[in-house]
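Missing here is one protein chain; the remaining ones are kept as they sit in the complex.
Should a chain be cited, it is by its letter among A, B and C, assigned in written order, with residues numbered from 1 in that chain.
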């Protein structure tokens, strides 16, 4: 993985979109209040201690950072416009993420909760399916493998067409 | 409002279900990690600076505390069982809540994000519609009024039957 | 019988008061309160009643020592 100290940032916000070090969740949440937002939704994707029946020791994330950062920023901007969000933040970890630690966080703030939830789910679904970020699962037995790929194209026949559980319209 | 220092608590958790003082969001979120939970969703309902076109100065929440606490605990337990949540927390403010401050927080942690989002929305919808908690809106012009009642029964004809946007089954 | 009301109901009744008259059901209590303040008809139909912290319906039979809470529609969150 390319190491980098200057991660891309979303327009008008100071939070990195990718982070090689643990995400400061408290600070991020604290930064997400807005006087016109009655609803703030935070999603934290965290390393589970098991995957497909095997005991997970930790994950390691690799990213094509310049593309991933630019894509996350674009997804946030799109969601902001679509749901009139007051705030939209996201940050994805690279490197080693221990069990119970946050691998990705998404925060959305909107006037009402319907929009905050819908936008939040939209952002995380797209980040997970579309951005060039990959996890390698390290198991407690010492083995490891590339994990949990998006396999939408087995159904859509197109690597750029994904299936999302929620209707995002 | 009855003042009380011993709010009811949910079984097996140390967070108060009602709080007369600002909610420590960072601590609550920090307490919501679980090794078997890959998804944590937090909802924060916050005071907006406007309501029906009027400028809001702050809100004041009143509760029938013993009932509200017991009902919130029951809703959390029901959601936990329904979606196999690893963690379900909620806390609702009483007293004065400034613009941008949290009036109610719900945190759900589940193996996967679908369950964490669905349960979170289910809990906040029920807390808002069903529990004996009321807001009084104080406007910047000095006036105030009881605000934003649940009015589902105008449609259902029954104060105990509510309409939820999401299919909670 | 002790009655406690909340939120917008406080515009119509004292926050806490005693009922000396013999009332045997929620329905009788409701009618008594509307006699005391007919304007409460604006909100009473949408309120729920709780006895000893459990919601009850209008046919619920009351006892002299019951503690009544009258619960306007929720506006939490």
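Note that in this section a residue touches a chain if its C-beta (ideal position, glycine included) is under 8 Å from a C-beta of that chain, and two chains touch if they have at least 3 such contacts.
None of the values given here were measured: they were computed from a predicted structure.
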Missing chain: touched chains present in the view: A
Residue among A:76, A:109 or A:127 that touches the chain left out of view: A:127
Residue in contact with the excluded chain [from A:33, A:80 or A:135]: A:135
Missing-partner contacts on subunit A, residue numbers: 45, 61-64, 66-68, 70, 92, 103-104, 124, 127-136, 146-151, 153, 159-160
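Methods note: only the chains that are shown with their structure count from here on.
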Junction residues of subunit B - those touching two or more other chains: 45, 124
Junction residues of subunit C, two or more chains touched: none
